[in-house]
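Complex shown without one protein chain; remaining protein chains in place.
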Amino acid sequence: MAKMTMVQALNLALRQEMEKDDSVVVLGEDVGVDGGVFRVTDGLINQFGDQRVLDTPLAESGIVGMSIGMAAYGLKPVCEIQFSGFAYQNFHQIENHAARLRWRSQDRYHVPMVLRAPYGGGVRALEHHSESREAYWAHTPGLKMVIPSGPRNARGLLVSAIRDPDPVIFYEPKALYRAFREDVPEEEEIMAIGEPRCVRQGSDLTMISYGAMMRPTLEAAVELKEKDGVEAEVIDLLTISPLNEKILVESVKKTGRAVVIHEAPRSFGPGAEIVSRLMEKAFYYLEAPIERVTGYDIIIPLFSREKAYLPSVQRIIRSARKVLAA
Amino acid sequence: MAKMTMVQALNLALRQEMEKDDSVVVLGEDVGVDGGVFRVTDGLINQFGDQRVLDTPLAESGIVGMSIGMAAYGLKPVCEIQFSGFAYQNFHQIENHAARLRWRSQDRYHVPMVLRAPYGGGVRALEHHSESREAYWAHTPGLKMVIPSGPRNARGLLVSAIRDPDPVIFYEPKALYRAFREDVPEEEEIMAIGEPRCVRQGSDLTMISYGAMMRPTLEAAVELKEKDGVEAEVIDLLTISPLNEKILVESVKKTGRAVVIHEAPRSFGPGAEIVSRLMEKAFYYLEAPIERVTGYDIIIPLFSREKAYLPSVQRIIRSARKVLAA
Amino acid sequence: MPRKKISIPNKIEYLSILNEKSELDKKLDPDISDNLLLKLHRTMLLARKFDERLLSLQRQGRIGTFPPISGQEAAHLGAVAALRPTDWMVPAFRETAAEIWRGRTLESVIIYNNGYNEGAAIPEGRYDLPISVPVGSQILHAVGLGWAAKYRQKDDVAMAFFGDGATSEGDFHEGLNFAAVFQAPVVFVCQNNQWAISIPLAKQTRSKTLAQKALAYGMPGIQVDGNDILAVFAAAREAVERARSGGGPTLIECVTYRLMMHTTADDPKRYRTDKEVEQWKNRDPLPRFQNYLIRKGLLTEDKIAKAEAEVVQEIQEAVDRAEKQMKELGDPVHMFAHLYAAMPPYVEEQKKEFERELAELNKEADHG
Partner (left out) sequence: MPRKKISIPNKIEYLSILNEKSELDKKLDPDISDNLLLKLHRTMLLARKFDERLLSLQRQGRIGTFPPISGQEAAHLGAVAALRPTDWMVPAFRETAAEIWRGRTLESVIIYNNGYNEGAAIPEGRYDLPISVPVGSQILHAVGLGWAAKYRQKDDVAMAFFGDGATSEGDFHEGLNFAAVFQAPVVFVCQNNQWAISIPLAKQTRSKTLAQKALAYGMPGIQVDGNDILAVFAAAREAVERARSGGGPTLIECVTYRLMMHTTADDPKRYRTDKEVEQWKNRDPLPRFQNYLIRKGLLTEDKIAKAEAEVVQEIQEAVDRAEKQMKELGDPVHMFAHLYAAMPPYVEEQKKEFERELAELNKEADHG
């Protein structure tokens, strides 16, 4: 097993799926000759040629709309939107068509496409390059919304996303692209969509997060153990939507206390749905109100202040203590 | 006071604001000569001319982008998107610019525009004409998201929206356009944005809703009183975002039980935020889990089945009884 | 100021073959077989009568709102007739005659217009997308389909339909640009019916023609008399052949007119004059084509009367079938179908919840 960054692991997933299945095609701005601005598609054009790796004109609705047509024909397009902040240009193509074509055609067509986009803060990027708005897609019936948290699950989930018969929005936490390496097997490894994972066991508190926020969350869990002797259970959602609350509910039934952590603005954000599911299914087990540690309801500031915006280990610990004290 | 439909009341608000302030201009597809497909802008072009009521080409991003420029110049554009299902074409203009220009220019410019759009089901409309996706806007910092529930508050809120110095997304429940009439005073009447209203007092249960769902909610409250002797308090949100939870929290502190009702799909929908706020601020008063009576997590079906999709009086009552029994 | 003029490779032409008096420009005769001519006529007639019947069904409350096509049959039928069945048709929402040509049943149209999703189902073997309401958005799908065919080394062509209003949408622009850059085998057919609801063409664009918009993409563009089915067919055939043989996309502007309301919810008297409508009635594609076929000796008044009676009967049978089928489409649980390949657990729960409630309601109804 090779140690890989998330960029390399994603690249591996793409390469192997393309080798296996000639219906997989990659398209987007700068994904070909340049290998993608983050190099996720590096080398693919050399291996597969410019008929399978398409450098497109600069038009997001064009990229997504064309992908939908390709998918209706039977291909499996994996398109890249250069930053998630430019995926609103194609919002209507996703909402009006990608999410609906199976339903509209009553199962004659379906849209096995993946929309990949880097999202989130933490890399000192320009304006519009650091947002975290996965809730838009999560609220849209007909889509799946996936966010990996490390090289290995990024690879396994991307493989599943490519093979998924329905459209998957795949947000890549760019802060993790090169943040650390993990062992990623060369041979096929698949991770199912729709299955959150418990990545740390504990009985005092449930911490629920995903994407780049998994790292401060896990750090906070360690610190809580060291300083407070608290055993926190940590769950990595991995699939934001359709949200499968099963292991969340089980965990909270055990711990009675929960904190939800995400970068997205708090109000009407993903955390609200998690809180609501737990309200529905674990209310009588709750010993304290669930806390949300999130981005504030403002626009993520330009990079000099983005650290202040993003949930920090300290903020997570403070909220955890509040929940534990209640 | 004249008895007016919501369409007439909205028309009155537009007309009077245009009379008062020549910076108010109306633009959109078919808003001029045709008076809007629902006739909300009927007669305005005759009174104010085609320089204040602009029939635009068929392009939603164009309409909104142009409105942003007008607003930066100091005008107060009120643009109409013909149906909320076609407001995704302009999503990027709202998210990238309307919601941010004040912040981006550090207060040099602001965007006093209103985006009006009919939304929601119940009028046997075509595909893409019945959705309820206010959560997209509610989750977007920098915007206000307003939904009236009757002719009188529609008029008062639209006046506030037009005068608001920041962008307001104003969704009009088309099922209510002509559903009933209310007394609407000819003289100025303003309703502040950001203030939900308690429209029925009660001590047993809090019912929270908005828009077209206020009617079945109120009917359910009456039936609960008649059949079960239950006193339900009913709150009309009116402003979805920024959500002001104050009177919701006060009510739930009193009743200990709540049901939230909306047409939008449940998951990651507006109800989730309401539940979360109540969790944060009234947890210790809750005697039962809050129920969400909502659209299902599917696409609203074509009109022959839309009644089955929309929350009905029966569904609301069933959930209320569940909450009351818990 | 003297400056160098840039010469632009593509030129924009106008094509008309059968004029308003049904006179043929012999030099341009596209030489269509009698068989095909008669089949086109029959479909035009059927579509026209069907439109009238749909309108009366709508007025009686037996179906919902729908967009009539009368006056535009030549523009879309002539175009689609140049396709093979295995080519792709990507409709907007005002191409009923073309859909019928491609095999769509009349009852599916009725069922769809009465608010049942089942009416949008596309059977295997028909290479059409379902109609698309968000204006212009479907144009890009044709590019993807065409490109995919080329990628698979098939010689399928994709044909996208849209209106004059659609040319203002960003998706029109992105679609034509992508098609040209990737040299995708796509034919873009604009039904310029002069109006986008209440907006006349002059308020839609300042461009003299829509065809010339092709110049922006380095693509051939042609304007045709869209009420002349021979001209539409000839232009489409040329464009389809170009696309099929690797010559890339073409934009065809069919100049036509919507004789009826935008949809049955619309009142055109608010924005256009009867006089304008009358003028265009003189250019009606159906009598124009019919008279030509009579002169050519392929039809007689009697044959036409007989054909009319036959299509009216055919429509009646479709209405009967549709109304019978709709009685069996009642089950509201169907709204949960066809969203994903596999229903997610929470949606499954919602469905069960819904079924329980339905059962309770039915019980109450039985008791009550």
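We call the chains A, B and C, going by the order they appear; numbering starts again at 1 in every chain.
Heads up, the rule we're going with is that contacts are C-beta pairs under 8 Å (C-beta built on N, C-alpha and C of every residue); 3 or more make two chains touch, one makes a residue touch a chain.
Being a predicted model, the structure only gives us computed values, none of them experimental.
Q: Which shown chains does the hidden chain touch?
A: Even though it is not drawn, that chain still touches A, B, C.
Q: Identify the residue among C:E107, C:D128, C:E169 or C:D284 that touches the chain left out of the display.
A: C:E169
Q: Among B:D107, B:E187 or B:E226, choose the residue that contacts the chain missing from this document, as touch is defined above.
A: Counting the whole complex, the residue in contact with the absent chain is B:D107.
Q: Using the touch rule from the top, list residues of subunit B that touch the missing partner.
A: Considering the whole complex, subunit B reaches the absent chain at 25, 51, 54, 56-57, 59, 61-62, 64-75, 77, 92-93, 96-97, 101-110, 141-142, 165-166, 194, 242-246.
Q: Where does subunit C touch the missing chain, residue by residue?
A: Residue positions of subunit C that touch the missing chain: 1-6, 8-9, 11-16, 27-28, 168-174, 177, 180-181, 183, 203-209, 211-213, 215-219, 222-223, 234, 238.
Q: In the complete complex, which positions of subunit A touch the hidden chain?
A: 29-30, 32-35, 37, 55-59, 61-62, 85-86, 89, 124-129, 266-267, 296-299, 301-309, 314-315, 318
We adopt the following convention: only the chains that are shown with their structure count from here on.
Q: Centre of all protein Cα atoms: which chain's centre is nearest to it?
A: B
Q: Per the centroid of Cα atoms for each chain, what is the distance between subunit B and subunit C, given in Å?
A: Centre-to-centre distance between subunit B and subunit C: 35 Å.
Q: Between subunit A and subunit C, what is the separation of their C-alpha centroids in Å?
A: Computed value for the inter-centroid distance: 40 Å.
Q: Determine the centre-to-centre distance between subunit A and subunit B, using the mean Cα coordinates as centres, and give it in whole Å.
A: 30
Q: Return the residues of subunit B touching two or more other chains; collapse runs of consecutive numbers into ranges.
A: Subunit B, residues with two or more chain partners: 85-86, 89, 127-128, 267, 297-299.
Q: Could you say which residues in subunit C touch two or more other chains, in rising order?
A: 117, 134, 170, 339, 344, 346-347
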